[in-house]
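Only a single protein chain was left out; the remaining protein chains are all shown in position.
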């Protein structure tokens, strides 16, 4: 019985960050294995890149014969419904699970996006989820690629973005719109006074609950 | 560190059913203590009865000094926001958590209500949650009080209601709209071919995840 | 035949303000009796305080044997559905009635909230009402408790908040999100050029209409 | 100070029915004058007919120099926003006011339409009002024109339609989707056990409340 | 076979602008005839003016015996449903068609309104269309009538408004909320980097498609 967490980009650093993010959940006793999708891009920047991870992700998932559940660890949830159409095991996407968790922690959620281009993707997903009435705002960091590589600048931009979501948009719970940055959750909570949902943690926690309860989903082939 | 589950009606039988429903979650290692609200009515039948449980429930919750989180175990979630305004610990309502869980297991959820009178209450809550676009239908069993005491008739009515939600309303995931009937979850899944969410299980699983992750919520005094 | 208006906080000053607000309606000929809930808190600041007024409010309402209808005069409408589950007489909540009235006076309503903590409560209620598409914004005065006691500062903050709702959020009708401040309605209308709904007036007017028409509601015990 | 109620069709019989429907409101002391639009069609059957009443209705309204408020008494509310763009006096449409009233009497409203062709018009209006989440259903009587002239058949069809809205669609409050049939309100309430809103009554009651409170609306010229 | 485009205001200059805007569509081979409504006002500024164009517009439309389809070329779509209730030929309104087109070019549309008073009218229409979840914002130019006559000031205000819709409201596609300004489309696209929908073009293109496909609509007399 193992929870398989797939990072659909090819960055081992991101996978390591996801793995570290999930360490608080290990005492629950469900083994967690984090995998990097070798065929993925270094980072997912547009819808085409996201969709192109689905074929190798499905193969990677199918090869995990000891799996009792899956997490797709990219905000945007590429292949979430594709994988659900191929297995009855619990499959969580970090975007969807983060939203469902946030809805129990505050009334209006704010999303800290890394890149502005991902916001329409998020909005399509929130629309498909039917939760737009609960969205306070979705804002990107406003950093160029070079600045994103600078941890201090990234954190400062995250804090500033979080405060705008709280003060201008009325968010009372925040979602980190990316994987692999769980180390900043505590400081974001301290700086804003708001609960912050790290999406890999939220998805893994929900998957562990569903695995433990024997919750399978319906394969409608749809 | 203990998860406190409060049954706001005074029926020890219902509390025992809730306790049994949660047994699959005990191996996760978070202690779970199920309490009966002595001051509650034998069963909650209208909004006034639901609201009148809030005062004693808040007192009972405040007295659990070892609590690391709470579940309010009545579909309708009486006092959910009241308790959240008094503690930063995770507080789950079984109605809300069941919906959030169901939204990861299917696209349109159907609710099996016990009494027709509870449906407007459910709809107000789903509206407040902002998830009405995902609701397939909410149907009651159509049984009188005497028939509800008959386990065979209740189960038959539950199965028939579940099938109407699937076939007439298009539900692809079902929620049991009451506490204490977890023993029927498996048969409902078998009869309908759909995932069935037992709300006490869903709420306790989400609470355990949030406790484990140190997820607190914001006390806005709101 | 009497309309009973219950102020669920214990402030006689607030009750007196409500009573004065309703004086333009007295010529309609339906007697109006405004009551203070002795067991209520001096002011309602969070959901727990709101919910704890329900039990004594239901007792107080039940004791008014000459009642032909009720208004619950706290923005937030505590116990609105509880009282409706106990009587078929018309029961208006000032929040709900203010919204329904505002929707006939403008397209997008703005709410002037006293405290920021009440905004999530309002949003849950507007969601339950299903009217979020008509909400322009809900903004609080941004005053501390000391400043709220200063009438001049309160009025200045109300005017400033009203103008932000009009200019930044696009509101074309305003709702005063509290009871007992009807004396400021005229100046708010003059300063903003927008219609302003005082919620106790709106609720009492709707209640008088329903009493006069013999409109009862359905007690679904839900 | 007079409330002007305009029947935009040319049927004096309908106007007489409206006048009778409003008799319970006369003791409130606000004079009510019901007018027939001579230039209107005998009955309004499509959107073009509805829109063509606007020009003469605006002239008729402008000629009522003692008006303190208006009701447009055709379900469909033709010219509601046109008249509001020409006066700051309260203007109620019977469709809009009936919905706002119904939302305080039940959770999901059902509409009894006379002709099936009017349903898309209703739905556009409910969408513009932003209240579709509260709509249970909108059903027409299923009668031909000849049968509509038969009072017994009309009433029987109304009762049958009302019961379908209650039983199949889940309505817990009903709206009569036409003017001039107030005499059937009591029997519909008795037959269904649900509150029934007669739209002319609802609109006149709201208009009287707003007139009494000196509530004007904003003329945005929009 | 001719597409009839009716400008419901009496300005031949506006009609000429519409005619010029449609020149790129002429090579498709469907004849297009642009008509000015002599009975219309010089410009439509409020709902009453809009509604008063319907009667002469219906007469003008009925007189075009070679029509194979219609476009009503005023943002606000006066008489759209009235004309649809009188013919089964395709009838496009420029507001509706612009929205439907924009929804295929971006995720959130922003509307450049000329006058602030038209915004509530737009919002009612978007609500009736059921597309409010896709609306980023609707902003007016903030110019007085004198400034609107100044082409340079108008264009500068349009560009500034377009950038606010993009930067503050998150629009990724823009709609010009008026007829007769197609000459500015290219510069707006260049200045903002966003697709810009000119509503007369969008409506005529959709009408030509429907005419070519023999697409008629249902005359429900509703």
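Remarks
Letters are used for the chains, namely A, B, C, D and E, taken in the order the chains are written, and counting of residues starts over at 1 for each.
The definition used in the following text is that contacts are C-beta pairs under 8 Å (C-beta built on N, C-alpha and C of every residue); 3 or more make two chains touch, one makes a residue touch a chain.
Since the structure is predicted, the reported quantities are computational estimates derived from the model, not experimental observations.
By the touch rule given at the top, the unshown chain touches A, B, D, E in the complete complex. Within the set D:93, D:127, D:177 or D:209, the residue that contacts the chain not displayed is D:127. Checked against the full complex, the one of E:133, E:147 or E:191 touching the unshown chain is E:133. In the full complex, chain E contacts the hidden chain through residues 24-25, 27-29, 90, 92, 96-97, 100-101, 103-106, 129-134, 172-173, 193-195, 197-198, 201-202, 205-206, 208-210, 212-218, 220. Although one chain is not shown, part of chain B still touches it, namely residues 106-108, 133, 170, 172. Not every partner is drawn; the one left out touches chain D at residues 119-120, 123-124, 127, 132.
FYI, only the chains that are shown with their structure count from here on.
Note: centroid distance chain C to chain D, computed from Cα atoms, is 26 Å.
In chain E, the positions touching at least two other chains are 119-120, 124, 127, 132. With chains as nodes and touching pairs as edges, the resulting graph is of another kind, matching none of line, ring, star or complete.
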